[in-house]
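Of the protein chains in this complex, one is absent; all others appear in place.
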Amino acid sequence: MATGVKPRVKVPKSAAAGDTVTIKTLISHKMESGQRKDDDGNVIPRSIINRFTCDFNGENVIEVLLEPAISTNPYLEFEAMAPEAGEFKFTWYDDDGSVYETAKNIAIS
Amino acid sequence: MRKLTGAILATILATPFASADPVDDTLILNEETELVTRTTAPAHVSDALDEVMSGWLFRGTETRAMQADDFDNPGMIFVEQAQEMWETAEGSEGKSCSSCHNDMESLAGVKATYPKWNEAAGEVRTLQMQMNDCRTNRMGSDAWKYDKGPAINMEAALSSVSRGLPVNVAIDGPAQSAWELGKELYYTRNGQLELSCANCHEENYGNMIRADHLSQGHVNGFPVYRLKNTKLNGVHSRFKGCIRDTRAETYSQGSPEFVALELYVASRGNGLSVEGPSVRN
């Protein structure tokens, strides 16, 4: 498990049914690209978040495949539709096998 | 020698976009708090500058936008980490910062007055020095390394609760001699390139140095999340970087010279809003 990896998401608390909601996500992760060398000249191995998914009440909103060219502390912003009240689930997959998750509820106004 | 340096400077600075004014833009944080990024220069620097301007005004559109929203601002990740630290007990006394200080919000206004004279200690202190005093003497824990992880994160957190308040460091009284030392360091040419802070930040702000847009070099935005290294950077580390770039032997983080210089540079920005953690290139 990479250390200090913390996800954060920004989701509106409520929306009208079927409205478009803007979702912002950030996860603190070094995204070691595999291009850098350490002081002894050895390549620092790649270690990144390679996949992200967002689902709402079990239905997929977006899936992103990330490569080393994504900046440290990967930021992803996208728009989702909430046809009803429920839960957004966010999942990040790390090269080292770790999985980071967080969830946010949304009410229908 | 001075002519040669002047020629070198002129060559570096003479590019197709030789000059670009800082933007005309307003920094509104989270759509609610307006920060002061331009104001009349404080008296002690008014012979050199009419107006003092935050480094925010010298950066590109996307960078400025990143700072205007606490979610988009990656520096806030580290503030959150510090907020967790704030509640965590450490050291032989079993205390956390919150044991004595309660909410971090109650320390609003503190960052704006640092560096400042500490009567009991008989020295000018930076915020990190004061934090370490608490840690070693009151928490029974060890001091944090200067400008490193937990120290810089905590400084960013303490700065974040002071955002919008005007920088207001004292330059007289017992702090005066440190301030004078800082002023002398600011105007002294250094290193193989024989450049002083003033050469770039007072005489050439607004000009381009290669592709960098030179700012007035204020520190109201520190700690800074730099896009370049995707982490928080402290004032002393930046001083060290700048001095190393003039190809000089530099002082180290936490040294009395850098404390004095930080006091002086902070005072040049008196009146600007505390902005840290800011986002810069």
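We just call them A and B in the order they show up, numbering each chain from 1.
Just so it is clear, contacts are C-beta pairs under 8 Å (C-beta built on N, C-alpha and C of every residue); 3 or more make two chains touch, one makes a residue touch a chain.
One rule holds for everything that comes next: contacts and distances are computed from a predicted model.
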| item | value |
| --- | --- |
| Per UniProt, the name of the complex member that is left out, chosen from "NADH-quinone oxidoreductase subunit L", "Recombination protein RecR", "Thiosulfate oxidation carrier protein SoxY" or "DNA polymerase IV 2" | "Thiosulfate oxidation carrier protein SoxY" |
| Contact residue for the chain not shown (choose from B:59, B:111 or B:135) | B:59 |
| Residues in subunit A touching the chain absent from view | 20-21, 33, 35, 55-56, 59-72, 74-83 |
| Residues of subunit B (touch criterion as defined above) contacting the omitted chain | 12, 59-63, 66, 200, 208-212, 214, 226-230, 241-242, 244-246, 281 |
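The definition used in the following text is that only the chains that are shown with their structure count from here on.
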| item | value |
| --- | --- |
| Distance from subunit B to subunit A - Cα centre to Cα centre, in angstrom | 31 |
| Complex contacts: residues of subunit B adjacent to subunit A | 71-72, 74, 77, 80-81, 230-231 |
| Complex contact set, residues of subunit A against subunit B | 4, 6, 8, 10, 24, 26, 28, 71-73, 75 |
